[in-house]
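A protein chain is absent from this complex, but the other protein chains hold their places.
Per-chain numbering from 1; labels A and B assigned in written order.
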Amino acid sequence: MAILPFTQPRYLLPLFLGFFQGALLLFFALFVTFDEPSAQAEDANLVAYQIYSTFPFFQDIQVMLVVGLGLLLTFLPRYGLSALTHNFLLLNFSMQWALVLQGLIHHFHHGQVHLDLHKLLISEFAAVTVLISVGAILGRSSPCQLLAVATCEVPAYLASEWVIVNCLGVLDVGGTITIHVFSCYFGLGVSKALFWAGQKPLHPKETPTPRSDLMSLVGMLILWVFWPSFVAVLCQPGDSQHRAILNTLLAMSAGAITTVVASSLLERDGKLSPSHLQNGSLAGGVAIGAVANMAMPPVAALALGSLSAVTCVLGFRFLTPLLGRKLALQDQCGIHNLHGLPGILGAAASAVAILVAPKDTSRSYVSQLSPSGGNASEVVGEQQGDGGVSRQALCQAAGLAVAIGASLVAGLLTGATLRLPCLARPPERLCFDDSLYFKFQDQDESLGAGSTTEEGALALKEHV
Amino acid sequence: MAILPFTQPRYLLPLFLGFFQGALLLFFALFVTFDEPSAQAEDANLVAYQIYSTFPFFQDIQVMLVVGLGLLLTFLPRYGLSALTHNFLLLNFSMQWALVLQGLIHHFHHGQVHLDLHKLLISEFAAVTVLISVGAILGRSSPCQLLAVATCEVPAYLASEWVIVNCLGVLDVGGTITIHVFSCYFGLGVSKALFWAGQKPLHPKETPTPRSDLMSLVGMLILWVFWPSFVAVLCQPGDSQHRAILNTLLAMSAGAITTVVASSLLERDGKLSPSHLQNGSLAGGVAIGAVANMAMPPVAALALGSLSAVTCVLGFRFLTPLLGRKLALQDQCGIHNLHGLPGILGAAASAVAILVAPKDTSRSYVSQLSPSGGNASEVVGEQQGDGGVSRQALCQAAGLAVAIGASLVAGLLTGATLRLPCLARPPERLCFDDSLYFKFQDQDESLGAGSTTEEGALALKEHV
Partner (left out) sequence: MAILPFTQPRYLLPLFLGFFQGALLLFFALFVTFDEPSAQAEDANLVAYQIYSTFPFFQDIQVMLVVGLGLLLTFLPRYGLSALTHNFLLLNFSMQWALVLQGLIHHFHHGQVHLDLHKLLISEFAAVTVLISVGAILGRSSPCQLLAVATCEVPAYLASEWVIVNCLGVLDVGGTITIHVFSCYFGLGVSKALFWAGQKPLHPKETPTPRSDLMSLVGMLILWVFWPSFVAVLCQPGDSQHRAILNTLLAMSAGAITTVVASSLLERDGKLSPSHLQNGSLAGGVAIGAVANMAMPPVAALALGSLSAVTCVLGFRFLTPLLGRKLALQDQCGIHNLHGLPGILGAAASAVAILVAPKDTSRSYVSQLSPSGGNASEVVGEQQGDGGVSRQALCQAAGLAVAIGASLVAGLLTGATLRLPCLARPPERLCFDDSLYFKFQDQDESLGAGSTTEEGALALKEHV
């Protein structure tokens, strides 16, 4: 398969990444160190306990992001290698970039940065927003463009997260507002500004095959299994974490079944749509994040999970085509249905949960369950009285508004910079194709064009 | 590919599932709550400890059931999406259904149901029986039929498990008798009653391809790795759990090698059969469940693992064809070889292990290692004296008999109800095909019948 030379900016990607790695080394050499070894045996036991209580959650989240999300994106039949690799590259780049930015801020206030697992986890959360956002432009964007998105989105996320959690005191232990809603509208903004001209016609390589749908479904199942770890990792150990795990399990389970109901009712002949399953089953996990550790009855988690799944499937069926027609909005993975709508639902649920919570417990859980466990929210907790509860509910709404507004503006600006020609946006006819980014051996070796020849095709057919 | 309209009962699946979700919400709203938050710091530490000691095992088991078992079932080359999705749907449905049933029983005795991770785990075990049973009718059954199986099997399992563990005091920490033997004969009963007429001829889509065998093998490997968590999760922390983990590891390892020996000796040219590998390697884990935490030397675990693997492979080679010819018994996944025969072997091994255990330790392990940790088995422990040991061995045999008898009767009755026309049994020529249950984009979109056209086939060939 002959690919026309598309190589002008071939040095941009390695040069940019290489320069970044150099800067990272310099930054680490100057400012970052490990904790001092514990002097006392008790301290050593404490460190060991922290590892055993955090590291399994951390590993679960790594599996989700690297393997689960990567596989979920392989629904494009000829773009699997690119989807997996770009996801992996972006995760690492964004995590390092978030480490640097957080380290710089910390350095100007407190001096030397002490690296630990918790700081890596926070940086990983920043990287998640990038991985979600680029779903909107999957397949039609070059690696350079994706890195540009990461470069712009991580600082925007950190600023918005600081405002939402520390200034407004929003309760959002699972990142429903700060991560999912933010990254969704950031991604939609990027997509809108990048593909301003209008809706693309369906690309012939855009259609999933049963086999690529199967791989993507495996990715969804991996995400589904480990989602409770994502929601609960930042909870306070003990009751709060236990409740967050149970609520997430209930919401995910209800969402899985409701997705089948909704998809089956909406599709012709009562069949299921693979993309509904791949996304709807996870919608419950997105929505539950904001309320997972609050004092609410288990039935609320079930109801929220079901409602999110229905919303997600309805979004795929009606809203995405509508946005495509009316706003010429490209949303390749349907991030608005998986992260936007359930995120808004979750934010609304958190406000309701705060308002209707029994009086005597509201105070304790508000102060106890703040995601940062820090001073800002304890102040909020202190102010809880008669009006404190409704004020906290207002804060949740304000946090949602901030997340949507900030992300849309930042996303539109980022998308505009992606139109720079040096970022090597792939031409339409080469989109959704691994061969633009990967060198396959049979293109070069003496095998004679490999699997495209008659003989190669026959050989492969024998062994399907 | 034109599929004739097969749509009369298209509303039955979503209506049934939707109604069930509604009933579940109602039940949870009325009867289910979380534990009160711990008042004391010590209690909070205890909850945290329970999470760290149970949650990793729980996640391992979820990976096994959702990803491992799902992939194991994708050996049918055109039925992968259906196998994964039906497995996922059944797991969630059966778990919720078991939660409701257990909750109702608990409610009538003790009032409000307090949900925790342990209750979810017990419900997950009930769901496992359904996932195993439907392996016998994989590919020839509609989702409605599968849900009917789940609806009938979960209460039958709960009743049989109550009789076996609480009334008879059977020791079966890994569910060899209560889960594997029960679900195997339940599934065979269903299959017999459903396909009464006679043996089906080999369906052209029934033959695995190397690629579908590869996916299935990956599923087996995932199950193999996490099997120790399944066996050990309900053991008492400490020595008992340690021994259960070690015994399972030994049995699985011996079983893996013996499978290669047996398959290689039985197949022509000394080649291996993928289906032997996919099943035989796990047989050791099935058998070890009943004895994993008993006081027996490590060599017993190795021997049991080897013996189970040989039995499983022999079953595939000789017994399955025989049962097909003589009893017209369909067993698509060979559950009789993976769960039935090794389960019986494990039950026999548990009786032998109890009889030959050193006198001074038998008492302690019998009382210590009961799966429920509850009062029924402690009573058994109290009665241990000279005759107690042989009585306990008899109980193991009685438990096995109850499991086989109850499951066969319940399975046959369930299978008979599956013949109801409204459950939409798929016609033979549409069996083993995802397109009966999934809407693929290329069937509807303007691409012109997608991959079936000349152009589509060529395009795909280039990119195999």
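Descriptive notes on the structure:
In this section, a residue touches a chain if its C-beta (ideal position, glycine included) is under 8 Å from a C-beta of that chain, and two chains touch if they have at least 3 such contacts.
On a predicted model such as this, the values are computed, not experimentally measured, just so you know.
Here the missing chain is touched by one residue of B:L15, B:A29, B:I245 or B:A328, and it is B:I245. Of the options A:G139, A:G174, A:G189 or A:P210, the residue whose C-beta touches the omitted chain is A:P210. Residues 1, 52-53, 56, 60, 77-78, 202, 204-205, 207-211, 213-214, 217-218, 221-222, 224-226, 228-229, 237-239, 241-243, 245-246, 249, 253-254, 256-258, 260-262, 264-265, 267-274, 277, 281, 295, 297-299, 302-303, 306, 361, 364, 451-452, 457, 460-461, 463-464 of subunit B touch the missing chain (whole complex, contact as defined above). Counting the whole complex, the residues of subunit A in touch with the unshown chain are 5-7, 9-11, 13-14, 17-18, 20-21, 24-25, 28-29, 32-35, 37-38, 44-45, 47-48, 50-52, 55-56, 59, 62-63, 66-67, 70-71, 74, 78, 80-81, 84-85, 88-89, 92-93, 95-96, 115-117, 120, 209-211, 215, 434, 436-442, 444-447, 450-451, 459-464.
We take it that only the chains that are shown with their structure count from here on.
For this pair, subunit A with subunit B, the centres built from the Cα atoms lie 33 Å apart.
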